[in-house]
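Quick one: structure below, then a few questions.
Left out: one protein chain. Kept in place: all the others.
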Amino acid sequence: MIPPDADTFLAGDPGRSVLLTIPSRMEMLAVVDGLVQAIVSQLNLDEDTAIAVATSVVEAGTNAIQHGHGHEEGRPVHFRFFLGDDALEVWVHDTGPGFNPDAVLAADPTGPEDIFKARGRGIFIMRSLMDAVEFELGTRAGTTVHLVKRLGPGNGSSAVAGT
Amino acid sequence: MIPPDADTFLAGDPGRSVLLTIPSRMEMLAVVDGLVQAIVSQLNLDEDTAIAVATSVVEAGTNAIQHGHGHEEGRPVHFRFFLGDDALEVWVHDTGPGFNPDAVLAADPTGPEDIFKARGRGIFIMRSLMDAVEFELGTRAGTTVHLVKRLGPGNGSSAVAGT
Amino acid sequence: MKMTRETLDGVLVLRLSGQLMGGPDADAVREAIQEALRQGGRKILFDLGELTWVNSTGLGILISAHINASNLGGKVGLARVSRRIESILAVTRLDTVFQAFADEETALRALAS
Partner (left out) sequence: MKMTRETLDGVLVLRLSGQLMGGPDADAVREAIQEALRQGGRKILFDLGELTWVNSTGLGILISAHINASNLGGKVGLARVSRRIESILAVTRLDTVFQAFADEETALRALAS
């Protein structure tokens, strides 16, 4: 995902896309979470699904601010939410140096050696709570994490069902 | 305000700017409200100030969707929040036909003849609840409403004070 | 907006939740009220306790209800008005049009009399 300008917005399904841009300040994650809460409530998602999405989006935002932008607050982090019928998808984009996800994906922070480490859980959490977690690196400057939560029956009806 | 691309974001004070883009669907106003709630809570604003800002942003969004875009859901409505030390400022932008605000500004929907009308209160509400309401028309396609709420003592401390 | 309805002591009680903002919301409310008025009902109570907010288009819905009921000699009351909704009613002076009650019981007693 590239930074959210009007063209990007219109290129997707604009009637179902919500974009958010925040400064790289950790406390802005509470603002992101507020938006996610409103979106999942709008979609009538069940509580576990709502928690999974909110927790994962906050983790992706944490990494963007911390690893992507090194807490340089003037660097914007972009979120795009796609409210599909079958899935809620989120892209989190930073303009940082990127990284090689292979080593991270192989790690298991729940093992006896790693459980007492202070770090290294973010991507594991996203992968545990979401149906798909993909990293888009290299095509444009920066890192994009693409999160997918499939919406089954019981997870609200159509995303466009309205109020 | 032009549509929020990365340049716009960086042109202001990016460490204090939050951008949101939604489809032109009325039920998305609940999503906007969720973001506003998170922002005012982040700024520790008192309840009356929080209500004034949320109510006014929802009114501006209502007009953008309804009058600006005629409920064509694919047309994005853009919100920019500027979290200043002395004021919370919001710009609400649509790409609609614009209008002449003079007649609207002269109207008083609380008079005995108008109080039973179903419409015509949006701008009056914004002007009653905010410290300043300005319309930016003509410089670019569309309408931008600029809302200003000054933050006095008791309205939270510095906007950047954090958690 | 979600709505449930019940008739209590001859008063049509409409309990709204979510946000009231025109469009489909208006149709649902208008339909419920038209039906009650056709059947001879004249008193309507909106319980707003679970409503987060109402915008100016939502206010239009409440006003239409008021006009339709008044034209037939009926009346409309509001119960459990939150601080946020109170604020938009006060600013628009619609607090002078709608009687507001702390809870449904108080409202039903007042409307029934």
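Letters A, B and C name the chains as they come in the text, with residue numbers starting at 1 for each one.
One rule holds in what follows: contacts are C-beta pairs under 8 Å (C-beta built on N, C-alpha and C of every residue); 3 or more make two chains touch, one makes a residue touch a chain.
The structure displayed is predicted, hence computed values, not measured ones.
Between the chain not shown and the residues A:Val58, A:Leu88 or A:Leu147, the one that touches is A:Val58.
Although one chain is not shown, part of chain A still touches it, namely residues 26-27, 29-30, 33, 47-48, 51-52, 54-55, 58-59, 62, 66, 71, 109-110, 115-119, 121-122, 124-125, 128-129.
Going forward, only the chains that are shown with their structure count from here on.
Among the chain pairings, A-B comes first (most C-beta pairs in contact). Taking the mean of each chain's C-alpha atoms, the chain closest to the overall C-alpha centroid is B.
If each chain is reduced to the centroid of its CA atoms, chain B and chain C end up 27 Å from each other.
Multi-chain contact residues of chain C (touching two or more other chains): 18-19, 21.
Taken residue by residue, chain B touches two or more other chains at 26-27, 30, 33, whereas all remaining positions touch fewer.
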